[in-house]
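One structure, pasted below without further comment.
With one protein chain held back, the other chains of the complex are shown just where they sit.
Moving on to chain A:
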Amino acid sequence: MRKTRRFKVSNPILKLFLWLYMCISLYPLVYLIFYSLKTNDEIFNTNPFGIPTSFQWDNYVRAVHAFDVLLYMKNSAFVSVISVAGILLFSLTFAYASARMEWRLRKLASTYMIVGLFVPGATTLIPLAILLKHLHLINTFGALIIPYIAGNLSFSILIFYGFFRTIPKEMEESAFIDGAGIYRTFARIILPLVIPAFTVVLILSFIGVWNEFTIANTFISSQKLKTLPIGLIFFSGTHFTDWGAMGASLVIASIPVIVIYVLFSEQIERALTVGSAVK
């Protein structure tokens, strides 16, 4: 009987392993933060592992002034905000229409949009490059924003669609009986209800777009338009030596997503359950 009462076991080796993997997961980042505050001499020779002996805030000043980190960040922020707004708007409206309205081809249209989940993104890039060139969008933010919106619709629609099916239809019906139109009902009744799913799509698509590498690397070469993931390529074949400022740039670039994650970790966890439930 004792066994059933204390179901949670306690195995010190397993516990140790859990903590050990935390170190493996975090120490590289700690190492990064440490070396972003060290001199080259400390990083390379005297103190590669530990806490900086004196904090070299100068590295951060150089990251901002010499490496354009703030410009890349501004570009990333602009592209991410517009893309996420577009993703939210178009996927929310589509999911609403496909979950709540009666129209012919409804099933077909929903299936068609969801198929996008199974298209490996990179396989469309060669024709996409030609298309964007014909539209004169190469080396503009449009070459990022439009593919980001189009490419994220399937997943977002899936999340919204799953969510709409959990809301009782009576909510809108009473509004219609009271004589409210479709747009009014959508804005007044539906939008407030949908906030949990809205947050989930907002966070996941923001992190995805903020970090997107392949499309940005293919369609943007202008220094002025680079987003963080392509602006921060320091080591590429050549030997790069200003590690302190590089580390500082990497740290600055990661702060927004880490802050968002720590603030919304509960919602992200819920999002994973939502995502796995609808699939």
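Methods note: a residue touches a chain if its C-beta (ideal position, glycine included) is under 8 Å from a C-beta of that chain, and two chains touch if they have at least 3 such contacts; residues count from 1.
Everything below uses one rule, namely that contacts and distances are computed from a predicted model.
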item	value
Omitted chain (choose from "Sigma-70 family RNA polymerase sigma factor", "Spore germination protein KB", "3-oxoacyl-[acyl-carrier-protein] synthase-1" or "ABC transporter permease subunit") - UniProt protein name	"ABC transporter permease subunit"
Per the touch definition above, residue among A:L128, A:L202 or A:I220 touching the missing chain	A:L128
Among A:Y96, A:F164 or A:F198, the residue in touch with the chain that has been omitted	A:Y96
Positions on chain A contacted by the hidden chain, ascending	3-4, 7-11, 14-15, 17-19, 21-22, 24-26, 28-29, 31-32, 35, 43-44, 48-49, 89-91, 93-94, 96-98, 100-103, 109, 112-113, 116, 118-131, 146-147, 149-151, 153-154, 157, 169, 172-173, 176, 182-183, 185, 207, 210-211, 213-214, 217-218, 228-230, 232-237, 243, 246-247, 250, 253-254, 257-258, 260-262, 265, 268-269, 272-273, 276, 279
